[in-house]
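Missing here: one protein chain of the complex. Every other protein chain is in place.
Each chain carries a letter (A and B) given by its place in the written order, and its residues are counted from 1.
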Amino acid sequence: MNGRRPFVLYTAMAFGYAFLYLPILAVIVYSFNESRMVTVWGGFSTRWYGELLQNRQILDAAQRSLLIATVTASFAVAFGTLAGLALARFGRFRGRGVLGLVTSAPLVMPEVILGLSSLLLFVSLQGLIGWPERRGMTTITIAHITFCICYVTVIVRSRLVQMDQALEEAAMDLGARPWKVFFVITLPLIAPALIAGWLLAFTLSLDDLVVASFTSGPGSSTLPMLIYSKVKLGVTPEINALATIIIVLIATAVTIAGIVMHRSAARANR
Amino acid sequence: MWATVVADLFRFVGTWGREIRDSRGRHLVTALPLLYLVAFFLVPFLFVLKISFATSTIGQPPYTPLFAWGEDGALTIRLVFENYRALLGDPLYVGAYLNSLWFATVATVVCLLIGYPIAYGIARARPAVRVVLLVLVILPFWTSSLLRSYALIGILRTNGVLNQLLMGLGIIDQPLEILHTNFAVHIGIVYNYLPFMILPLVATLMRLDFTLLEAAADLGARPASAFLRVTLPLSIPGIVAGSLLVFIPAVGEFVIPDLLGGPDSLTIGRVLWTEFFTNRDWPLAAAVAVAMLALIVIPIMLFEWLNERESRRDEGRASGAP
Partner (left out) sequence: MSNARRPGYAEPWQDPAEEPFVRIEGVTKTYGKVYAVDDVSLDVFRGEFFSLLGGSGCGKSTLLRVLAGFEVPDRGRVLIDGVDMTRVPPYLRPVNMMFQSYALFPHMTVAENVAFGLKQDGLPKAAIADRVRQMLDLVRLGGLEKRKPDQLSGGQRQRVALARALAKQPKLLLLDEPLGALDKKLREHTQFELVNIQERVGTTFIMVTHDQEEAMTMSSRIAVMDAGRIVQVSTPSNLYEYPATRFVASFIGAVNIFNATVLSQDGDRVLARAHDLGIDVVARSGQPIPAGIDIGIAIRPEKIDVAEEAPTRADNVIDGKVVEIAYLGDVSIYHVETAGGAILRVQETHAARSADPHYNWGDRLYLVWNAADAAVLTS
């Protein structure tokens, strides 16, 4: 192989990865800074993590966000699996075009539009039928499920497409009814995709600022909303610590899930 | 004799009944997500459209009704085009539009330039290395753009990591003013959207048969010409998909220009946010959303079409010829 080109390639790659990771690494490093001055290194300390755990406001918001993310992810996986199944397995059916559109458009739709349109729906519904009475965790969750379904659909669908459809046909041929085929054959084989989809939906919901800002009501600030209001005031060590916790948690979960999925995919493809 | 006829008859009826039940199951599978998304994704656009034709008032909700029953029982519809006239007439909004398009375009091009070599390297790496490199690209995608923009603030600030580094190395003696400029927004958008460009590119490049390059070399093509005439044309689907994944959301981006940009880094996303949260002019915000949609509806259609074509091809390959 040409000796010069890989060098250029590797340099480009090294810069790319450095660009992706240096800012995050800086946040993590400075979260252990003793000094309140975020520019001066005052020695290693976990002091800001301790202060974080005393902060009622942050803990409340975190609890709220985790609850929303859990519910969102579970519903998104249920709906997304059905949508992925329909798109990958049912061939042509009425409504396929619409389903294809509504499960892919939210992937690229700017968040401000998703947020505003959800809010206007809720406000109009309230005027028309009196529900939802007030905005808060329920409305945030409903809006989050909407865009998370699409990510789950993409993952489940591509997994189903990779899976040999003859497996399901064989089960049916051997006497299993469609629902049984789904639970005994399809579901166990796409389980890794469901885990990945759940995790992705969970983090997307946990991370979301814009849609939550539009659809939340008084007293239901989520963690990102709280972070945003603090970030607007400047960089603080507490936020560094909080960001570090979130990043490390998510990175760990994703890495473990990735390893599990990779193993099972390797086994299935052997 | 009669017993078998009756048994067959029963079996026949039973079969039909079951088939109807099973196809009901299918309808249920399709209908649940479809109804949810139509109700909470598609229908809301109608309300956005409706409210964009209303006037802002002080009240709850803060806009005038579109439909009203007159005293004679007649339905009157009041459409107000004021919001759209403002959007088209006010240089503030027009400027925000052009800014958004500019930010999105630059981000797409820069992401492609940075992302392509990375994607190429990933696609050509040994499988074990490839997995690690891919995970490293995907990981930032799982952290929110809020946190990543926040991380960039720490780097780009006047007394941030970058300036300290450059001054420490003696390259500059005055700190660079990067934060709260358009340049910072460019960096932020590229930083946030780079994985969206890399992932579809990797998918396309991994499908590419690298013996094609050897064939091209064998036929006398130099590496550069083999790249331009074989690799690049064959990776166009990935380039288009990645570009759409960066361009469309970048047009409406709010968090990055808000946190990293200056007062003049005005984008549609920020205008929408300000009109809604600060000025509480919901109808104008709705009109901004409608105008933004008009801008991205064609790229979205293109994205949907590509998506559908891609999945169908994969499905065709998986199930084989009938």
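Keep this in mind: contacts are C-beta pairs under 8 Å (C-beta built on N, C-alpha and C of every residue); 3 or more make two chains touch, one makes a residue touch a chain.
Remember, it's a predicted structure, so these values are computed and weren't measured experimentally.
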With respect to the chain omitted from the figure, which of A:36, A:134 or A:177 is a touching residue? A:177
Selected residue (touches chain absent from view) among A:37, A:166 or A:249: A:166
Residue positions on chain A contacting the omitted chain are 164, 166-167, 169-178, 180, 185, 188-189, 267-268, 270
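Operating definition for what follows: only the chains that are shown with their structure count from here on.
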Separation of chain A from chain B, taking each centre as the mean of its C-alpha atoms, in whole Å: 15
Quick check: in the complex, which residue numbers of chain A touch chain B? 2, 5, 8-10, 12-13, 15-17, 19-24, 26-27, 30, 38-39, 79-80, 82-83, 85-88, 90, 93, 95, 98-114, 116-118, 120-121, 123-124, 127, 142-143, 145-147, 149-150, 153, 157-158, 161-165, 177-179, 200, 203, 206-210, 213-214, 224, 227-228, 231-232, 235, 239-240, 243, 246-247, 250-251, 254-255, 258, 262
Within the complex, which stretch of chain B touches chain A? 18, 22, 25-26, 29-30, 32-34, 36-38, 40-45, 47-48, 50-51, 61, 114-115, 117-118, 120-121, 131, 133, 135-140, 142-148, 150-155, 157, 159-161, 164, 191, 194-195, 223, 244-245, 248-249, 251-255, 259, 268-269, 272-273, 276-277, 282, 285-286, 289, 292-293, 296, 299-300, 303-304, 307-308, 311, 314-315, 318-319
